[in-house]
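A single protein chain has been omitted from the complex, and every remaining protein chain is retained in its original position.
We just call them A, B and C in the order they show up, numbering each chain from 1.
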């Protein structure tokens, strides 16, 4: 036979408008393009319509690079474009609230990078707005879509670890020990990375009843003259479990060390983002050899991982974004729920509520209830 | 301003014709699409032109999924298409030789999955043909493009590990311990995965002088009635180093365990594909704390990794293909060399030469020189 | 020549009276006998004089087994024996205070297993009594004598890790998840094992300014009908460092998991009692390979380890007792100081002060100052 044109792609193709083009702009664009190929069964082939950014030159190049059909320097062009279904906000923290509220008001489904806002009040405003408008929302707590994290959630939910007694969640990096870091210091460690630790706590263990926090700022960023803080806290969960939640950007050698350790009456699970494919799991089984199992969560029976490569062909950091965004676009296309597998704006607001309680407790020195919503 | 169309992509866009659409077809297609976005500085935006496969239905769907403009059931349509610059052969092993030779004869630059052939004679024929035709060739020994592997090669080349004394290379999987595996058993472990171990030995340490091999087939695949073999060998390198090279598909618990350990007068390096971002490196420095450094080879000063995400955002298996294929297409576009960073068909033939010597030695029980070319 | 009698042992031979004969009785007796052989340069050959215990039969057998010359069922026989120089109290917690105070009153040098007392008041009374009497005292915080722990203290003290920002200390075991455990439940996790974590915090980082604690008792020991607790706390150190201190006996899979992680401006150190010979140390050195060094702290230049076997012949748990007790007996024999390398009764009291503050804070929900002494 002669060469024939490929059949048309008849899959759902939600139209995306993106605000921002930095690190996260690339990660999301990569996700949209990868999912159409790699997550074929999901039936989603996103259409990259418009990308917005402040600098015309840079955003124009980003449009070409990331594969967007068009660009603009005014995010309102996206909000006002009736053909766009999804507003994806990957801009700097200070651009999260106003444009996203405008997109919700325009009936867009909305994606926003974490943290929704440094203010719990604003974060809750975003959640309430999305709920009231009946649009789908996604807070980019992408680590929920690491196969080992999903497996942990499932092990806890199914009771395989028993009643949970203790848990620790911590995000440690070394990025601000180097004063030449591009990372801004204005927002504290809790906003920059700690919210991921809080969200994993919510995802795996549920509501937090109260917290006790300590925040110190032991160093000053040389180039900016701003204090660099570090956060530690105790959390009592509504379930009765107790634990710690921490975040620091001044831990030398910790490249990207988001970790947890969760122990229940029947077992323990430990994870580290730097080896994200592995989960250490102990379950008492009474056998002669009964240590921690070092599981490579990359097999055909593991959720998320099963959509990728053959066993042992490990995934990287970016895959969490690919699967998270595909999950969201499926929810948009098929009307299914975003949560609890993914984090909605409500989950983003809940993380901000916890951050606020930790900050308050750090100031008062008192154990402080978490007031959600 | 109003929304404007994205500027045209003016980068080099080599036209690709692909034979095959399975696991590797997806990995390569993913690579072509990812590199245009993620490896922007490489200046390559491949054009996916035609994909060929035996079954019209399946290849048509693959064309749509992978993003090829057209499909065919006859690979000769690709060979005969004068607009196609690169012939990428990801078909089953038995389709490697004839189509690739035809593509070379038609002046295409050629990519072929490993092993080039189960026969060293044929593999050398392919290498000679590509060289005679003056086309660029690539054998898909993708692990050369894992950042930790590249770093090891560089540490050896720069003398940071000193004179190399001992080295072991081994690829162990468990896939054939499960008789329901999709993996065919006709080709031995040496062809299926062992060639990767041999190529890493070449890449890092250079020519092998002679080998001593043992091949046994301790089990029979229940569903196919075929023997399943396991291979172990000693290698003496031209440099004077000595070591072992092994391959087995019947090692329970080894999901994808390609490993090496290399010791020289000044240091030792160890790597494992199951944690591909990590390299364990010991260098004697006389300090009080002088153990193996557990390096996450994912930082801005690490070759290959530096083109990806911020420090500690680890890469997955597929990234080795993305960077390997981008390197090759750059060589095609800019006329630069494929080797030694990537493996040419000559390197593919050299791996086959070593496999033949190991097989011969396993039969004779004698230490056997490796005859290259 | 003919066989000749061995020369007399002219080393210092302090006379030991021991109260108790269980797990710790064996560990100490083993230490006394081992040090004479293995720590020959220390010049100490202890004389095991009298062992006391409640049951005549059992203590008589212990005397023979452990090598004591005599036994008694009344510890006052030891206190009243003027030839005995050292009173070693390894009895159950409830026998720590009265006999030890009596021994101090009789002018004995005193050793007491941890915790000195469940009451900070009593622990301070012991410390004050020993100080007033001018006798040497030792609280058996034996982990100070693990080579990797000593190295950490020295790295911190010499500034090699820079200004310390964050630190966590935690002792986790699984022993009480099994209700058939021999371990009593009356004393909480803080007394049974948590005091070791507190002492390591003191040893390495110094005074703790205040703490915030949470104590829960999520399970009830089936056989005893007693609650089993778990403890987590935040600590602010006088130095400005912040961290967590925890203790739990209900962490499945944690056999003996006393751990710390300490980060300063220049580096990070991590340790785990389950692999007690290893220390993971990161120090930023700007080299191409700059990950955590996995140091086996068992070489000829490492304090404590250097007295033992050739490099890489690892030590076990019991060695911490051997070196600790040898250090104390040297101090007795030579009039040198017990601290800061070993823990005196003052250090035992300080650990009790912290435990009391944690317990108080757990009750009040307020950050609570540690009041030492």
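Methods note: contacts are C-beta pairs under 8 Å (C-beta built on N, C-alpha and C of every residue); 3 or more make two chains touch, one makes a residue touch a chain.
These figures come from a predicted structure and were not determined experimentally.
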Please identify which residue in B:69, B:128 or B:242 touches the non-displayed chain. B:242
Residue of B:69, B:128 or B:219 in touch with the missing chain, whole complex considered: B:219
Pick out which of B:3, B:233 or B:311 touches the chain that's been left out of the picture. B:233
Contact residues on chain A toward the hidden chain run 151, 155, 278-281, 283, 288-296, 301-302
Chain B, residues in touch with the chain not shown (by the definition above): 162-163, 165-166, 172, 177, 210, 212-214, 216, 218-219, 230, 232-234, 236, 240-244, 246, 248, 250-254, 263-268, 282-284, 291-292, 365-367
In the complete complex, the non-displayed chain touches which residues of chain C? 1-9, 23, 26-27, 29-30, 33-34, 36-38, 40, 50, 56, 60-61, 63-74, 77, 81, 173, 175, 254-257, 273-278, 296, 298-299, 309-319
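Throughout what follows, only the chains that are shown with their structure count from here on.
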Longest centre-to-centre distance from chain A, chain (CA-based): C
Centre of all protein Cα atoms: which chain's centre is nearest to it? A
If you average the CA atoms of chain B and of chain C, how many Å lie between those two points? 54
Centroid from C-alpha atoms only, then distance chain A to chain C, rounded to Å. What do you get? 43
Measuring from the mean C-alpha position of chain A to the mean C-alpha position of chain B, what distance in angstrom results? 33
Can you list the chain B residues in contact with two or more other chains? 278, 296
